[in-house]
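Note that one protein chain is taken out, while the other chains of the complex remain in position.
What follows is chain A.
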Amino acid sequence: MKILGLLSLLATHLSANSVNIEENAGQFFSSGHTNNWAVLVCTSRFWFNYRHVANTLSVYRSVKRLGIPDSHIVLMLADDMACNHRNPKPATVFSHKNMELNVYGDDVEVDYRGYEVTVENFLRVLTGRLPPSTPRSKRLLSDDRSNILIYLTGHGGNGFLKFQDSEEISNVELADAFQQMWQKRRYNELLFIIDTCQGASMYERFYSPNLMALASSQVGEDSLSHQPDLAIGVHLMDRYTFYLLEFLEDIHPASKSNMNDLFKVCPKSQCVSTPGHRTDLFLRDPGSALITDFFGSVRKVEITMETVNLTDPIEQVEQNFVNEDLQKESYSYVDQLPVSEIIHQGLQLVNNNPGLSHPHLSFTGQSVCCRPSSISSI
């Protein structure tokens, strides 16, 4: 079965290679995006919510593998799993039974961690209303030609999603945030995936154009977790994300699978809950939207045909030499506290006056700051 799939993939790849640039130009225009962003949020904390962190990190790995760089990923995690004192394997987060795949690795770049994962910060990232001191890595710097993937996971209910056990975001707020993004043209197309209980309620209220949404369960259903690991002692992943990842493992940057294949992921027989999707706000046909339009970052390229004829020689940039008068002074650190002298003096005082319990310390008149000096042995 898989071999057939592989063969057909190979055939389509070969046929795609032989097509001329007209077809490429067609692809150029059909998707309309030039860059990709991903916002991956895990809204739970505490050890028993291990599976939500593993979910988010697995999607993070797939998205990175397919090409989106860290500078274009906003990852929000409570990040209290890897170094949790209940973790039998510290500095790891496993997504598969028998500890096959460590999704934490050593190049995870978490942008919002710990208590920074709040509803306010999430909405600020989406709408762009961040204080001016926020660094670039914490911002969603998308423009009107960006395709954004938003993945949320955690505990949810009918119309709300719980953030860190202390607050919640409602579907109306989320829909309003997306509308504000659309008003400012902060996305070209947006794919929203949510893996929580009653996840379909979160996309019921969307009203902005160019949105596609997938959820792991319908209203009234619970999303179930996949498998517990007896060594670690918690459930490692949720079912929907587990099968989503199995599907994404077959995708590579040049793959041509489309969104209709994504809708078939995790049918009721495997997921127990019924995954849902919403495409009425999406202007293109979902069959023409590629998986790599959202999960990967396939760049459009054009051959540069022109060049400017430059004939002038390079002007020598004049070096302004430092004035000869300024001597380069060498600095060295002075002992901040003359410890050896103190001890020596203290011992002396004690020896001289056995009755004294606190030796009086007298400091020599050294100033505790840098001064030009010859090289002294420190």
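Keep this in mind: a residue touches a chain if its C-beta (ideal position, glycine included) is under 8 Å from a C-beta of that chain, and two chains touch if they have at least 3 such contacts; residues count from 1.
Assume contacts and distances are computed from a predicted model.
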{"item": "Protein that the absent chain corresponds to, by UniProt name, given \"Autophagy-related protein 101\", \"Neutral alpha-glucosidase AB\", \"xyloglucan 6-xylosyltransferase\" or \"Phosphatidylinositol glycan anchor biosynthesis, class S\"", "value": "\"Phosphatidylinositol glycan anchor biosynthesis, class S\""}
{"item": "Contact residue for the chain not shown (choose from A:P69, A:P88, A:G114 or A:P267)", "value": "A:P69"}
{"item": "Identified contact with the non-displayed chain, of A:K89, A:R129, A:K268 or A:H344", "value": "A:R129"}
{"item": "Residue in contact with the excluded chain [from A:T92, A:S170 or A:Q218]", "value": "A:S170"}
{"item": "Residues from chain A at the interface with the omitted partner, ascending", "value": "16-17, 20-21, 24-25, 28-29, 32, 34-35, 67-71, 119-120, 123-124, 127-131, 135-137, 139, 141, 143-145, 170, 172-173, 176, 180, 183-185, 253-254, 297-317"}
